[in-house]
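Of the protein chains in this complex, one is absent; all others appear in place.
Coming up: chain A.
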């Protein structure tokens, strides 16, 4: 578009805005063009045009018209003519004109008044005016076209033709006869008669001569000139091969064009002559009839000097016209001559003649003309328009009414009287039978006028008018206009609970959004429409029907994109792969899976410490998509809900996904998806696509929710992303429902914090990798129930399901590592060193092979246990994407209580290197049905110690004491003695002592498989419990902290503190073997039974003494306390018990030698001691107030060092002065605990000496 054209358009817009310009184009005289059928055909053929159209081009330029009427002469510089045909004059044609008018502004129509504007409150209105100064640019053009084309032949004589062009073709057989017939003034066409149109108008005769025709045009023209006069006859040569017959208007060549000549002649000769003549005649007529005129006697008058043969008829026709018509005609002609004063005075005379009640139409029309004259003369005119308005209403002339409304409206707008303007537009727009488009335009204008009212715009009313405009536009099926109106007004009602308005608007918006191709908006509004769900089921049914109908009609290939229903519970989406599945105890599995990941060294999380922790976000590993294997199904389970009150049918519901091949060049990657209707054709082709889905039909009842599982099978390696569901709604329309997964808000970088960014959720993205073997695992002979401690053998069946690939490197991890021990005997056992490592099975499975792995189960903790077992394996071929795969199997077993063991340990009072162990075993099940247990054997495992029976020697005297019926218990006592001569060297071998209760029975080997590994596992488990899963080396760390203050920190022995030095040797592991009547056997372990020297008078060093402790833990929850070896000192007094003394009179003192034996129980530390006897007046401790009856002689103080495991005898001498029994306890041992802490130890055991006569 060049600048000239733009300028032209702008100029046109400016002109259109001027109502005077519009009025002038309305009151443009017209020339009737009548063509013979042949002529019409010629023009039709070349460029689909018509003669009148070509003629119109010639009057676009300013033409001059000079008319002299009486004394006054008129020069009109810009004279315009309309060329019309009968068709145009016919009121029947008016409908089409209105339609054309409506269509003429289509190009100007917009979807929105202003994009992204939402009117919600009054405060938004000024802003709207600011951003959108001209919301309806089409209005002026429409107004122009509407007014210009609105003619009423009955009321307005300026629309009567003032000249006539008759055209015949030279090929017509009798052109002259035809011309005569075509328009006979004496016998005018019916239209002329009906509306009393003056038939005596100048006529021009035209002979159209196509260039290729051989007809004798010149001869015909001569004939024509003879018949009609040379001034009125023309020849028109046309070239039918060119557009517009080569007659199209061109300024440069216009003077050569025959049509220019014709037009010029019409304007310069024929029309002025006609106007002059007519005005003179009419004026004369009016003057002669003045008398009768005032007396209101209607007299026929004649005008026009063309007295022809049918004079009578003409007279009759004219007599139909009245003096009023003459007046009107004169006024209109003056108006055409732009003599508005003259015209006005005529109109004013005329208006008096009409009775407003009898002929409201004439009355209104004349008032309108008066108004227009006043307007053009810049005088007051509104009152006349108001009258015209009222009487047009009365006469039901809706289009005249609309016209006068528009003219009046323009005046009101200029005066800024928006309130009245809105009312005027509204009342006109509401007229029934008014053209709907016109009505819509007026409603819209009324709305914007209401918005213009200041200071408080009536924005709610405005929105209502605009909605009404929308209704009218939709009535006229102008969808773009309707959508604009509805969406503009929607914002004011949105979210304010106007239920019926909402329904109305939503429904309309759905329709028109669809019509306009805004499918996503349409879906949005369908959602909103159905969201409230307050419509009756019937209404919903019809909404759905309409939705289906519209979407089917307006979408390509029946595919609509996102559907509004069913609703998907996005939180319920869960994915199952063959490798991964979900159950309620997902956490347990996950823990094990993580552990395997760690083992396979797939994750390399940096260990963060100190300040790095601030930046730990940076080190969090990016979540990776999961790996799926080609040809193995992926299962997605989703909850679908029908939110409506009607049942809904969905056909061929399937997963939709996109598939991308992985390649280095991201551009070359081809992306494929199945987001198109899954019709039969698509199903047939599915084998060649990169993935395969399985469709299913679903029927959802009203407000029903269903969990449905879909599958997808990848067929090629690549990146597969499941997007949502594709479905066919009610068998009619295809669409999809996307899954909206929750995404994590990113918050790491500044950019992420400032904008709202989300991490992609990879839950539905899969990296499809090349084929892998698939292992299935299953427990065989797994016991349902076990007694506490019972041992049973079971098997794990491993099967390679792949028929192509072998697998290797099988590892197993279980949820109960202490209860399972793989292997059948010592040789093939797979024992783990720590509980968080997996069991490596030395297995390789070729394709389709099966293997049975034996293992032992032990009931460790009482209760019901779901045993989960995760099997790790790798492909023999190797796979970089998926290093390993996991198989799961699980079993459930009960552990019932069997027997309980409590133990008591105590230092021996006779032997410094021996301890006492009491074992109480009870069968706690009370009541019927309990099992009887027979104790078979008791074994101890320790590095330095062994057990000796104490209660009996050799065999059990009575077997009943080792048989425990329900509710019974038994006590057994043992002595713990060193297993070998104590050396300083630390033994590596463990010593095992087995004590059988029945000599004849075979012995169990406590160090054999699987008894020993289970003990080890149990100990590891206890360590884990104690240290909260810390590493096993730090078992005694906690004790270390307690004892650090009291530890024996001999400067020399500090090096011994670490490692085994802390693991005090005074403990044994006890195993009790039992059998039941049903030949079940089991072992109960009591690991780590400690026995330590005790020092009772010092709370820091003492231990609870003599109490039974549960040493088995049926629940596994007992917190075993490891007592620490705080002071590895034992001592005892050895002396004669009875001393004979002859007489104290002769020998006043009796001296008894006493040996104090001191033993260092420690294997590592050296003890520094000083032993002192007490003076008679000294108290043993703060509490005792007794003074001594004996005293010490000889050496009373020793300072010694005790090497590990050393026993020293010290000689002391007690002196007695009376007979009696004495407690030899008056000494103290001072122990150096560390450099500056010393501890006094007083004897707490009594050693009695009887001094007898």
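Quick note on the criterion: a contact is a pair of C-beta atoms (placed from the backbone, for glycine too) under 8 Å apart; a residue touches a chain by one contact, two chains touch by 3 or more; residues count from 1.
Keep in mind that, in the parts below, contacts and distances are computed from a predicted model.
Here one chain is missing from view; checked against "CST complex subunit STN1", "Rab proteins geranylgeranyltransferase", "Ribosome biogenesis protein BOP1 homolog" or "Trafficking protein particle complex subunit 2", UniProt names that protein "Trafficking protein particle complex subunit 2".
The omitted chain makes contact with just one of the residues A:461, A:539, A:552 or A:883: A:461.
In the complete assembly, the contact with the undisplayed chain comes from A:498, out of A:498, A:549, A:758 or A:952. Of the options A:53, A:111, A:154 or A:430, the residue whose C-beta touches the omitted chain is A:430.
Mapped onto chain A, the footprint of the missing chain covers residues 430, 456, 458-461, 463-465, 467, 492-493, 496-501, 503-504.
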